[in-house]
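Sharing a structure here in structure tokens format.
The other protein chains are all here in position, but one chain of the complex has been omitted.
Chain naming follows the written order as A and B, and within any one chain the residues start at number 1.
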Amino acid sequence: MLAASRNFPANAAKGLADETLQRALAKAQTGFPLRRRLAVERLPEFEALREEGRAIKDHTLAHLDFYLELFEQKVVMAGGRVHWARTADEARALVLQICRSVGARIVAKGKSMIAEEIGLNEHLAAHGMTPVETDLGEYIIQLRREPPSHIIAPAIHLVKEQIADTFRAEHRNLARERPLDEARQLCDEAREVLRPRFLAADVGVTGANFLVAETGSSIIVTNEGNGDLAQTLPRVHIVLASLEKLVPSFEDAATLLRLLARSATGQEFSSYTTVSTGPRREGDLDGPEQYHVVLLDNGRSALLGGEFQDMLRCIRCAACLNHCPVYTAVGGHAYGWVYPGPMGAVLTPSLVGIAEAGHLPNASTFCGRCESVCPMKIPLPKMMRHWREREFAAGLAPRTVRTGLRVWAFLARRPALYHALAEIASRALGWMGGERGRFRSLPLAAGWTQVRDMPAPEGRSFHSLWAERRHKEPR
Amino acid sequence: MTPKEEILSGIRRALGRDPVDAATAAELRARLAAHRRNLIPARAAALDRRGRVDLFVAMAEEVQATVARIPSLAAVPDAVARYLSGENLPAELVAAPDPGLDAIPWQTRPLLRIRRGRAEASDAASLSPAFAAIAETGTLMLISGRGTPTTLNFLPDTHIVVLHEEQIVAAYEDAWDRLRAHAAASGGLPRTVNFITGPSRTADIEQRVELGAHGPRRLHILLVSGAENGENSENG
Partner (left out) sequence: MMAERPARVALFVTCLVDLFRPTIGFAAIKLLEEAGCTVAVPRAQTCCGQPAYNSGDRADAKAIARAVVEAFADYDYVVVPSGSCAGMIRVHYPQLFADDPALLPRVRALAERTYELVSFLVDVRGLERVTARWDRLVTYHDACSGLRELGVKEQPRRLLAAVAGLSLKELPGAELCCGFGGTFCVKYPAISDKMVGDKAADIAATGAGAVLAGDLGCLLNIAGKLCRQGRPIEVRHVAEVLADMTDGAPPIGASR
């Protein structure tokens, strides 16, 4: 997917002005955080599990090469194949090659952010295949030719009416007068339309929430059952996963699974958590004949050992998105790429470059809510600050900001001068504020006064008043 | 360098070290072989059979699975017939050809049309045996195999699962142990292990939960209390 993150301000403004989007986001804003909180309150061990989750991932990352090689051995032992992709291009080519090798025409897709990242659908379509999204949210946005706006609820930016309009426009062979006012009706229609596609698919492509080194298994966590149909009915199952999805053992996966659903949707466990190991066995009545895992690097290994390594602990629960006041204000499309919200603000610059994605780590108040809900204890604001440091060091910060900071730092290290200027400024602004006690507009502060008043200073600086007071009262 | 070699050496370079040495590799392998458990929530620790059953039923019902308790496999045809007619569904289903279900006396309900095999798109209801269940979250564990095709769990609108009380374990880790034992006895892991917690659902439309997105809309569990255990079937 091509990045458009540099347009963040304009896209954010569009999102803020979009009443329908704001209606949709308001629903999401109350739903997910409340459900997560209830699930967490119900599990006294949640905090301890966060710490264990962090330790498991850190351990895995510190030995990632070992676990990857072991994983491959086990996949092969189970009758599958592993393909290594350094870049998005290589991953696309590998998937295409596998699909071609079986003469695939229809490719059923379970929800996969990696597939979005590498632009798989466009690639397959360009080579004469038909990729069919089967996750309801992904299917809806595929029909609308939009990117996902959330990493687990791709259509969260839409209201019912928009989805109904899309279904009417795209499912043209169904009765015109059919009612589509209720979510139930929309679900039923999607199920009905997608069922034949599952059955006709030659290849099923899924992501993986976890890859288990111990057994060469892949794990997907879903609620709909589409991922399971996509990986059971077709002849070929391709798993698309980035390197950091590895965990050592089933026991480690269990710990992370205890964190994932609770953090994502507030469920105790998802409806379907599926462990896949190799192709169908001899005597099985169903299941794919081939099992392939495409391991994607695409910049992950470069994050190891550096100040962004912690980002590789992410298990894609989206808790940070759901709790972020910026994400819930502007929606996911404003971020301009696959990964929105706080995790996107940290990950996107590392994958598409800080020049393209600089706005993302800058559009944060560092309120810290994301870090407080991250099940893997990823220090998101700290890493956003690291991106700002890199921008600053590269001279990418705007001139006005750099000059302003220089002046401020100059003054801050000269207390006498600083105090003299502060006294002058507070007197001047205090006087200008007059009886009203505030400014409706202030030169150099248009960003502020466009939408709010600026309270006037009291008229004397604290340090001047304190100095006077000390003069009067010898201690 | 092959892509694999390049990726692995990139990892090592970033981590500032050479490939893992023999001693470390042995340690890591030992860690895996020990199957060391991490923290298990108190909810799932040290439950006796009664406790496990009660917790499982409570958690499963919370996520809109329905549970009917029956004394033995002999009661399955009645329970199935009653359930299907209660839901106003046709009296037919496809059942797993698993030997663990062979003892079900379908002939006691001759109007029930039973086919043994994998599911097809036209099947409205299916019946499959559980491999285990996890009380911690009311989760069923079903595995693929000669007698337990995975399509039974996903294609039909209604999924009925036969679960024996003694198959219910407390925590996921206990379930993994059973799976490993089974794998050791049968030459490897199954292609698919499904952990199923309630029926299929989605909240993709305005965060309103709807059941039956692509998988079954109904998940009905026949909980068998009898002395019979699952060891008659291949899937233990």
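Going forward, contacts are C-beta pairs under 8 Å (C-beta built on N, C-alpha and C of every residue); 3 or more make two chains touch, one makes a residue touch a chain.
These figures come from a predicted structure and were not determined experimentally.
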item: Interface partners of the hidden chain - shown chains only, full complex considered; value: A
item: Per the touch definition above, residue among A:3, A:55, A:93 or A:465 touching the missing chain; value: A:465
item: Chain not shown: contacting residue from A:68, A:238, A:363 or A:376; value: A:363
item: Residue ranges of subunit A at the interface with the undisplayed chain; value: 9, 12-13, 16, 325-326, 329-330, 362-369, 371-372, 382, 385, 387-393, 397, 401-402, 405-406, 408-409, 411-413, 415, 418-419, 422, 425-426, 435-438, 440, 445, 447-448, 450-458, 460-463, 465-467
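Everything that follows uses one rule, which is that only the chains that are shown with their structure count from here on.
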item: Rounded Å distance between subunit A and subunit B, as computed from the means of their C-alpha atoms; value: 30
item: Parts of subunit A lying in touch with subunit B, wherever the complex brings them together; value: 24, 27-28, 31-32, 43-45, 48-49, 52, 56, 62-69, 72, 78, 84-86, 90, 134-137, 140, 153-156, 159-160, 163, 183-184, 186-188, 190-191, 194-196, 198-199, 213-215, 217, 223-226, 228-229, 232-233, 243, 248-252, 254-255, 257-258, 265, 267-281, 283-287, 295, 297, 301-306
item: Complex contact set, residues of subunit B against subunit A; value: 2-4, 6-8, 10-12, 14-16, 19-20, 24-25, 28, 31-32, 35-39, 41-43, 59, 62-63, 97, 117-118, 121, 136-139, 144-146, 149-151, 153-155, 171-173, 176, 179, 188-208, 210, 212-216
